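The block that comes next holds chain A.
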Amino acid sequence: MYKELLPPCNRSCPIGENIQEWLSLAEEKQYREAWQVLVQANPFPSCTGRACYHFCEKGCNRAQFDETVNIHGVERFLGDLALRERWPFPKPASASGKKVSIVGAGPSGLSVAYHLAQQGHSVTVYDRFKEAGGLMRYGVPSYRLPRDILCAEIQKLVNLGITIRLDTEVTDLSKLQAESDACYLALGAWKPRGIPGCEGERVQAALGFLCQEETGSRLSGTVAVYGGGNTAFDAARTALRRGAARVVVLYRNTQERLSAHPEEVALALQEGVDVLPLRVVTGCSGDGQVTLELQSPGQEGKVAPSSTTETLAVTLLLVAIGQEVESTLWERVVQQEGGRISVDRHFATNVPGIFAGGDMVPSGRTITEAIGHGRRAALALTAYLEGKSPPVLEKREGIPFERLNLHYYEQAPQRQESRNTPEGRPRSFQEIFATFPEETALYEARRCLSCGNCFRCDTCYGVCPDNAVCKGASAKGAKNGLMFDYDYCKGCGLCAQECPCGCIHMIPEYK
Partner candidate 1 sequence: MQKDFYPKGTKTLGNRLAPSLGTLQAQEDRPNCLTGGHRACQGCGEALGARYVIDAAWKATQGRLAVVTGTGCLEVFSSLYPESAWQTPWMHSLFGNTAAVATGVAAAMRARGTSEVRVLAQGGDGSTTDIGFGCLSGLFERGDDVLYVCYDNEAYMNTGVQRSSATPPTARTATTPPVGSAPGNPFGTGKNVPKLALAHGISYVATASIAFVHDLEQKVSRAMSFHGARYLHVHVPCPLGWGTNPRDTLVHARNAVYCGLFPLFEGENGVVTHSFKLEKTIPVAEYLRGQRRFAHLFAKSGPDTERLQALQAMADAYIAEFNLV
Partner candidate 2 sequence: MLKQIEGSQGVAEAVALCRPQVICAYPITPQTHIVEGLSVLVKSGKLAAEYINVESEFAALSVAIGASAGGARSYTATSSQGLLYMAEAVYNAAGLELPIVMTLGTRAIGAPINIWNDHSDAMAVRGAGWIMLFAETNQEAVDLHIQAFLLAEQLKCPVMVCVDGFILTHANDRMDIPAQEEVDAFLPTFAPAQMLDPAHPCSIGAMVGPESFTEVRYLAHHRQVLALSAISQVAETFCKTFGRSSGGLVHAYQLQDAETVLLSMGSVGGTIREVVDEERTAGRKVGYLSLVSFRPFPSAEIERLLKKARTVLVLEKALEPGSGGPLFGQVQQVLAGEVPRLFSVIAGLGGRAITRPSLRQLFSRAHSGDLEPIHFLDLDRSVLTAYDATLQDAFGAC
Partner candidate 3 sequence: MFQIRVHGRGGQGVVTAADLLATAAFLEGKHAQAFPSFGSERMGAPVVAFCRIASSEIRLREPILEPDALIIQDATLFSSVAVFDGLSSCGYVLINSKRSPKEMGIGPSLEAFPSDHVLHLDAADIARQHIGRPIPNAVLLGAFAAQTGLLALESVKAAISEKFPGTMGEKNNAAAAFAYEQVRGSQASC
């Protein structure tokens, strides 16, 4: 029988996008249909196509064959195409009459808003910032995610009927609760961790620095960024663009152990960012003398302080060693250390009707995960609003690389987005990479191995010695246009063995 398995890309995607399916539509040039499948999970394909760290590609089986499919490139292509063509989101279901308030217009809040709106709920989103987007706006530099793209995707949500109240700090949770049938908290984690003894004019939180975007003042001299995560590198590259003569990333461990996405690190190095590993900042004087304690690498990635120190003169020290949740007003909601809100696997807090997601809850703290939270939380919220227990999502069986029959695939090296900006030191916040032209998007979509999901190559039909695989008119009702005629099948298993993508399963006739 044919069985649809969970391809590793889908499995790895924090949003749970059905990547294989939309790639398969894209390779047929059915872009709108592909986009529709895509936005069933993710309302921000243009954003995630740019700023997501492509968890999907880490899972991609093709990596073991040649190189991963450039999934994000195709996603971005589809998202941008949808914007250009002004494809509206699918029409929501009829109004449910339920009202949901969402605090925080970041990726998680907007995602939950989108999915709830699709269910017909009336949604209002509150945010204390002047513009919506949360970390997508204030955390991701515009050279990675141009603001017009972000705005356009948010605008589509507004078009869907979502109300966004900006510049509105919610202070009274009880009042909000009283006004709504349910609430979703997605305020993110904005409270920077500091370094004891490092304060003053020349020390700034990296996230706050990023919030200024290109509008911040010009920099000069050496700017140091302390931290090894994505925020650190975003800050470092932004500093370059804002005029810093030299940007140094200071990291407590070895360069190999940087937690930032390797692509980001590579681009930063390419742009001229220096990385000084094995250095812990122990202090920063008012005139910008940063004291660094050198570390020596030890067992299992641990480092040990050495007695050696050095100093570095900087005009600015940006601290990017993590953020915490501001724990101001949520007395009734159980919070953990660092202010994070405890939720169950359906994103419900201990208070009925109050849900939370995004960076506020324990998670990987990425835009993508936040959007994923929103999607799943919306399901739980809807169930809650309908008085049902939260849905249990059926997990499909996965498809390991070994189940693929590689004979049928052709080697095809990955293609990457071309650059908009010259290599080397950047001069502006212009987006670095260009969206795929259709040809490349098509090429990448066609590279998808379609792991575990029939791509109608008809090999089974061709290799059956007994003509037991029916196709077309004689396989009426089959989703993939193929059907087994068990009267003719002798159970040799050739079809299952030869199936390139491993979607045929042999089941014993008698047990």
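As a selection rule, all candidates are chains of the complex that A comes from, given by their letters.
The rule is short, and it goes like this: contacts are C-beta pairs under 8 Å (C-beta built on N, C-alpha and C of every residue); 3 or more make two chains touch, one makes a residue touch a chain; residues count from 1.
Just so it is clear, the structure is predicted and the values come from calculations on it, not from any experiment.
Looking at chain A and the listed options 1, 2 or 3, the chain it touches in this complex is number 1.
Chain A meets candidate 1 in the complex at residues 27-28, 407-412, 439-440, 442-443, 446-450, 455-459, 461-463, 465-468, 471-473, 485, 488, 490-494, 496-498, 500.
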